[in-house]
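Heads up, one of the protein chains got dropped from this complex, but the rest are sitting where they should.
Our next item is chain A:
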Amino acid sequence: MTEPVIRTRDLRMRYGRTEVLRGVDLEVGAGEVAALLGPNGAGKTTTIEILEGFRRRSSGEARVLGADPGTGGAAWRARLGIVLQDWQDHPRWGVRQLLAHIAAFYDRPRDPDELLAVMGLTAQAGQAVARLSGGQRRRLDVALGIVGRPEVLFLDEPTAGFDPRARREFHDLVGRLAREDGMTILLTTHDLAEAERLADRIAILVRGEVTVSGTPSGLASIVQAPSEVRWLQDGAPRTERTPDPSRLAYELHRRFGGPVPGLEIRRPTLEQSYLNLVGAEPGAAGRDAAAVAERTAA
């Protein structure tokens, strides 16, 4: 059996007394697009930065392309593409100039002009990076991430701050990269729709743990938020939440001795399931694990 391209086992990260990763298990196969989904503070960025070799883990196992990210050398790094959340580097460089410069670090880079065309940045080729719009800048970041023909691409919150059009264009681009180049992609996002649209596999990370993982279509059944059953009892509306709506419907059918008036079963959508899962976590929103790490390090 082939080894997964990305694999973590019991991955843990501690900053002082704060444990931001509490045993993350993750596997991403070759050519898969996987999404690490979770609210702010769940540990997504910490996980991805450990896998990129930017952070040393406290304990557990991590392998990317068969190597430990903590000790991966230049040859290993050349097989990765990395697109971080918030880059504003090289503001005075020209778009093409920067892309050609970064390409020169690799043995078999993509042609910068072709890549600019693919990214829709040909018109901006001679422009200074600082003058690009947010969406253009992000596309340049992706171009810089893939110019070395990486086997694995890490995308950290790739569409944060995008307008809907830029977001759709970006989703199409990621889809093309996975389909046409067979690239393995791991992205982090807190946007469920984005994960559903892009990923073959989703792992939901809550408070430093992968609570559930699977295909987008399989997740709703795994998470199983209770379904809502509605009917009319003596003309008055009644509602009951149950994990087993079929059984309740059967019981109602028996109780009424036939068809149940106004019977309606609402199964949870993936979004409801997700919100149910992460919403139960007190204080999760707005508390960023990486920020905790930075404060601790400071």
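FYI, a contact is a pair of C-beta atoms (placed from the backbone, for glycine too) under 8 Å apart; a residue touches a chain by one contact, two chains touch by 3 or more; residues count from 1.
Here is the rule we use: contacts and distances are computed from a predicted model.
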item	value
Choices "TldD/PmbA family protein", "ABC transporter permease", "Universal stress protein UspA" or "ATP synthase epsilon chain" - which one is the UniProt name of the chain not shown	"ABC transporter permease"
Hidden-chain contact residue, picked from the options A:5, A:95 or A:144	A:144
Absent-chain contact - pick from A:90, A:110 or A:266	A:90
Touch list for chain A against the chain that is not drawn	45-46, 49, 52, 54-55, 74-75, 77-78, 80, 82, 84-93, 97, 101-102, 104-106, 144-145, 148, 156, 290-291, 293-295, 297
